[in-house]
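Every protein chain but one is kept in place in this view of the complex.
Labels for the chains are A and B, by order of writing; each one numbers its residues from 1.
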Amino acid sequence: MGNLETITQKIREKAKSLLESGQAEVVIGYRAGTIPLVAAPFFARSAADCDQLVWSSFARLNLANYLPNRTEKVALVAKGCDARSAVGQVVENQFPKENLYLLGVPCSGLVDPAQVAAKEPRPIQRATESDDAITISGQGFSVDIKKAEVLRRNCRTCAHRTPTVANELTGPEAPAAKPDDFEDLKTLLAKTPAERLNHFKDLIKDCLRCYACRNACPLCYCPVCFVDETRPQWLGKSTDPMDTMTFHLLRGLHCAGRCTACGACETACPVNIKVREFNRVLDKTVQENWAYEPGLAWEQKPPLTVFQPNDPADFIK
Amino acid sequence: MSSVNNPYMPYPVRIANIVVDSPDKSLRTFKFEFLDPEDEKRFEYLPGQFAELSIPGEGEIPIGIASSPTEKGYVLFTVNRVGQVSSFLHNMKIGDIMGVRGPLGHPYPVHSLKGQNIVVIASGFAVTTLRATVAWLLHPDNRPNYGRITFVYGARSPGHLLFREDWEAWQKRDDIDVYVAIYKMVPGWTGKVGFVPAVLQEICPPAENTAAIICGPPIAIKTTQPVLFEAGYKPENIIMSLENRMKCGLGICGRCNVGPEYVCKDGPVFTLAQLNELPPEY
Partner (left out) sequence: MPEYLVKESSLASFFQALTQGRRLLAPQGQGDNCHLEVSTGPVSLDYANTHLSPKAVFFPQTEKLLAFHKLADKPKPHQYQDLGDKAEPTVIFGIRPCDAKGLSISNKVFQNDRFTDPYWKGKYEKTLKIGLACLSPSPQCFCAAMGGSPFGEVGLDVLAYPKDKGLGLRTLSPAGEELIESTSAEKADLASEIQDLAKKAIEAQGPLDAYQAIDASKLMDLYQAKHWANTAEPCLGCGVCTFFCPTCHCFDLQDEANDLGGVRMRNWDTCMSQLFTAHGSGHNPRPSKVERVRQRFMHKLKYIPIKQDGVRGCTGCGRCVVMCPANIDIRSVAATMAQASA
């Protein structure tokens, strides 16, 4: 039995016992998707439900997103980034710690369908996976692709694949990754501010302002988002490029120092915008200035939400 | 393209008068005159219809028409200050230019009610389209076509009662029974005291050959229905007007639907019998 099947078995067993013992009223995990290369969020409340739970490298959403406003006791199937986001929800008072059971999944990185499509443009009818490779098939073809070749960009630089804070792990720790050196930002940060602005303008040129990035994000739990506010109305509702840019910049800033690089925003984006680039520059800034990474411990607060006398910024003193 | 062909084009109007209607100044009644007299002819309406009050640069709000088409030369709208557009409108002055787009929606079925008795039941500032209805019914051209007419109207305090001149005049007539109530007694008040359902229970006309037209906040509508049922009214003969969030008013933009029906285009007037078959999304 491969590692993925072992994790799936472990999730199902544990989910059943957590529900049975009353430690959890719902287990939030994944079921197999109805289309290839997709795993769907799933809410298990019975033993029969638990048999639908799976682990796969298609589990690209961040399930911590389903925690806020939930009154039930939750067991969350959480890969490294989801677990960190769940901790963030607790730290930011969006979910009570006593209602949360983190069923941690050591993650070996998730598959990016866009990269799969780039390698195999023919319509895919079926996708299966082993620990190292996916097999995709369609009319008259079947192709194996190594997962390492089609991992999401955020998974390639992820330094916390195994949840650092979890009630229990569903498998052996994933091989340790090297610390993120933000190598991919080098070109961008070498540009002049004007060039950078152009880069970001180009990045969001296809944005539909559907806000799927925001809605998929576990950090975006505001009851009314600033883009939807009407009194006062902070920005226009059309596809005007200035309004669109304002949305992305402000959302990026709201997430600064809180993003766990889960990539749910890019998964949700229907027009393939690399939304995370906004956050990634800010992640780097926060790490460099405050040596802080979110969601690694229950006690740590995001640096931009607290004041400390040893704050490196001059203006605040 | 003229507004005849473009239902998004408001008719330009001038604010001819503004009356502050409630002690907290949250209600104002606006009297508009059409800049082009031809537009008044095009704006052909019946009681129960509404229009979008259209302020360039601010937006639109759907408001029931408080005047009756039998009143010539102007249209009346009572506006509650709740949102961005209504707040802006409350700060506008006599003489300012803005727009009125409509008429929209279906009226109360006054034509098909000919030969019947009508009881008109109003709570709070929802009285507006019912004030229009009574004014229309009492017009000499229309009054002979209807049986007994009863008007029941309640509001929080005497200061919250709108259109005082109208109902005081109606009280002096012998072809309409008028019952105006406030919810809690205050010194000097000589009329009825109590919530609308209680007043109605006391004076409810027999159900036979009678239609009830109700308008008010959801709680008033809900509590009035049992009184009517008890008196023998059938859902087919209980006529109501719904409010939902609207934008286009044309049955296109999608937000006001109650099941397959658009409140703006297919309503806002529905019988209780119709609503009983629809999702309660209002």
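Criterion: contacts are C-beta pairs under 8 Å (C-beta built on N, C-alpha and C of every residue); 3 or more make two chains touch, one makes a residue touch a chain.
Predicted model only: the values in this text are computed from it and were never measured.
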Which residue, A:2, A:172, A:236 or A:312, contacts the hidden chain when the whole complex is considered?
A:236
For a quick check of understanding: of B:20, B:186, B:203 or B:253, which residue touches the chain that isn't displayed?
B:253
Residue, one of B:42, B:139 or B:245, that touches the chain absent here
B:245
Absent-chain contact - pick from A:23, A:125, A:198 or A:285
A:125
Residues of subunit B in contact with the chain not shown:
1, 5-10, 12, 35, 54-60, 82-83, 86, 96-99, 218, 243-245, 247-248, 250-260, 265, 277-279, 281-282
Just checking the interface: what residues of subunit A touch the absent partner chain?
33-36, 38-43, 61, 65-66, 114, 117, 121, 123-125, 138-139, 208, 210-212, 214-216, 224, 228, 230, 236-240, 264, 267-268, 270-272
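As a convention for this text, only the chains that are shown with their structure count from here on.
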Interface residues, subunit A side, partner subunit B - complex
230-231, 233
Which stretch or stretches of subunit B touch subunit A in the complex?
83-84
